[in-house]
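Yeah, one chain of the complex is gone here, protein chain that is, but the others are all in their spots.
As written, the chain order gives the labels A and B, with residue 1 at the start of each chain.
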Amino acid sequence: MTQNLDLTDIQGNIVKAYGSFGFFKARYLFLRVDNGDKGRDFVAKIASKVTSAERWNKDSAPSVTTNMAFTYSGLQALELPTASLVGFPADFVMGMSKRKAILGDDGPSDPEHWDKIWQETVHIWISINGKTVEDIEGRYQWIMQQIDASGGVALLKGHRGEDAFGNPSDDLPYQEASILYEENGSPSSKEHFGYTDGIGDPVFEGQTNNEKRVIGRGKLTREGGWVPLATGEFILGHVDEAMEYPQTAPRPDLLSNNGTYMVYRKLHENVGTFNKFLDEQSKVFPGGKELLAAKFSGRWRDNGAPLVHTPDEASKAEWDKKYAAADVSTQKRMLTDFTYNEDIEGAKCPLSAHTRRINPRGSLEYGVKDAFNTPGALVNRRRILRRGLPYGKVKDQASDDGNHGIIFMALNADIKRQFEFVQQQWINYANDFKQGNDKEVLLGNHDAEQPGKVVFEVEPGSGKPPHFVNNIPRLVETRGGDYFFVPSITALKMIAGGIIDPT
Amino acid sequence: MGFMDTLNIFLKPNSSGNATALTVLCPIINRVVDGRSSADIVRERCLRLPIHEKSPLAKVPNTYLARIFILDNVFYESLPGSDSIFNFSEITSIFSDKSRIGALPQKDQLKSKYLVFSSNFHGDLDAYLRGMWDKWSYDDNGQQRDVRYIWENCVAFGGVTDSSSFISYMKRCQLNSALFFNGSTDDSLQEQLKALYLKQEFSKFAAAHQGESAADLQQAFKVFIEQVQPSNLSGPSWEPGQSKP
Partner (left out) sequence: MSNIAGKAYAMNVITPIPWYKAWLNWVIFKAALLVPNVLNGLLTLSLIHYARWVIIPKGKFPHLDASQPKEELKYSYMLFFSNFNGSWDQYVDSFTFAIPSGLDLFWKMNVRYPKSVPLTPFHNYIQHNQIDTSHYYNAYPMAASNDVKSAKNVKKALIDFNSASANKDPDEFLKDYHNLLNQLQHDFGEMRPTPIVSLAAQAVKERYSAEH
């Protein structure tokens, strides 16, 4: 790697997806600051336990992690100087609920339907990740002691979920999250629709020493290889893909360097609607239910095999054999090492498939040789780090009711240019894919009054017609969230010390 | 590229196939009327033009996309210098303050303000300008306005009394394109709108009739063709400026 990052200064959740280190459980707390001085003292206490991005080996990994982030109102409540506050970007200042028109959070996803907690003003986010619930509980109790002792911060309630007795409540004090488990009890990386999730997270410079991890996850070179993305796409204070420092960094440097922005979104999954939709559509889709589900996503549900390499049952069976026999490192590579170069038409992986929409790789060049400066010219600046986990359990596969979905967290240096752009232009719209307004099947904000469709392409000149997936219902609903600033460890301590000064 | 195409790059700089670019800068009379400058009057009238299907340009045949703005003045380039192109002033500036100051961008001033009209349309310029004179029309709070309402504060526009003099006037204000890039088609507007209508309707048809038997489909298709009349440009279609499905 060409870059050495101050891993001890960067918060761990930025560089690591804790889930892949065995931290299968999480708890997210949201707080309000009522008094500046006391709020800062509280931040100082928590900061002493915040987990950095330091590399772990077998013995040095902690049993529980803690990270902290702030909304704009939170930074105001902690009395950051105005000269610093004015340097934050408009999207972060407004907060996620005010950006609903851009994000497509309408109808059932409208903020008026969000968990009660989001009707309040959220200031601080604290995450606890652990291997077991007991590990988490220990750290949680400690944090609660700090809150009680502080006299200046309050834990906000109002999360929808199940209480300790399994009864539904809309007033819980924190958001639980956890990986899902297979029927035999082994941990899975699936989410509630049955898709294997968490594949293909971007890799940036300085993040890992393991070159193999970059394949399929960095940016494409003209020669067809992969190199890491510029660090500045994900961490402030580092050069980004536009050959400059992110302009979303407020002053002073010590406040913004090694920090980033986090999008937190609670996404409820309409499992009943999804299953019904999948069943109905399979009746008219030539290829079977699992292939149809794979076409929605771009990957097969069971193991995430990319459609570009496994466009039908036969090739999938081949791939499965190889995968089962491969070592972990080769398996990872099989999952991510692909482009759409051999599939510009979309016959293998539809242009509206989820993974193709959120990361088109080099395909926006449409096969025109050397049209752009680099094949990923239109994509490299639209990547996000994903750090979330599923929440809840599905009790009834035929129902949408209940509390189950994904806590989606995206980390990026520029919320508007990265997360919001993908959400608005590539998920809820399709001009870059030359598909008009056709929304992505799984995450799109499909209109109940006038539902839309997507087209699954086929081999050109094959005489076969493309397949239409009609009347797509809304499968995912936003239940809450906001935009947060994740400071470096240094910045955390300076905020806590009240010594931020951009003079 | 054919010989005529190559020649046309020079002979017809405002054309790309049958698509035409019109750029006019019309000087605005420098005067004050009832405490308001003519330029501000023109600007306000432009800002209040109704949009989309209600725009007067929706009535001017063959207009693809067009815009109007007022050019108040040129900008002073108070921007950082670049280290890319070497100038001798880079050396002389070290020794002479006068040289350093002299190497800064110069301040420029326009003596008049200009009404800038930039249009992309299909076909012949004279026909288009005639269309502007004859057809430009919109409702301004109950009053119907024609093209003169926007242009009447421009220098020498008083001499424009009919389509012929309007065409001459606009040609006097016209500037040629150094590069006219066509990223779309050069069909007539009617063709474009009909095609868009057909794309929308046929997409709906194809999605709705998926999986039907050959006989049913063929029957439905014939009905569809009767409804949409693909070759009839005056038949059902999108309206110019149509903003809702």
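Basically, contacts are C-beta pairs under 8 Å (C-beta built on N, C-alpha and C of every residue); 3 or more make two chains touch, one makes a residue touch a chain.
The model shown is predicted, which means the values in this text are computed figures rather than measured ones.
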Contacts of the hidden chain among displayed chains: A, B
Can you tell me which of B:18, B:163 or B:203 touches the chain that was removed from the display? B:203
Option from A:133, A:215 or A:242 whose C-beta touches the chain left out: A:242
Among A:42, A:421 or A:483, which one touches the chain that has been omitted from the display? A:421
Footprint left on chain A by the chain that the document does not show: 99, 101-102, 104, 241-244, 247, 345-346, 351, 365-366, 368, 370-374, 377-378, 380-381, 416-417, 421, 424-425, 428-431, 433-438, 452-453, 455, 457-458, 460-466, 468
Residues of chain B in contact with the chain that isn't shown? 1, 6, 9-10, 19, 21, 23-27, 29-30, 43, 46-52, 54-55, 57-58, 63-71, 74-75, 77-82, 84-85, 105-106, 108-112, 114, 116, 118, 120, 155-156, 172-185, 187, 189, 191-196, 198-200, 202-204, 206-207, 213-215, 217-218, 221-222, 225, 230-231, 238, 240-245
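Quick note on the criterion: only the chains that are shown with their structure count from here on.
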Per the C-alpha means, the centres of chain A and chain B lie apart by a whole-Å value of 42
Chain A residues touching chain B in their complex are 284, 453, 465, 467-468, 470
Show me the residue ranges of chain B that touch chain A in the complex, using the header's touch definition. 206-208, 210-211
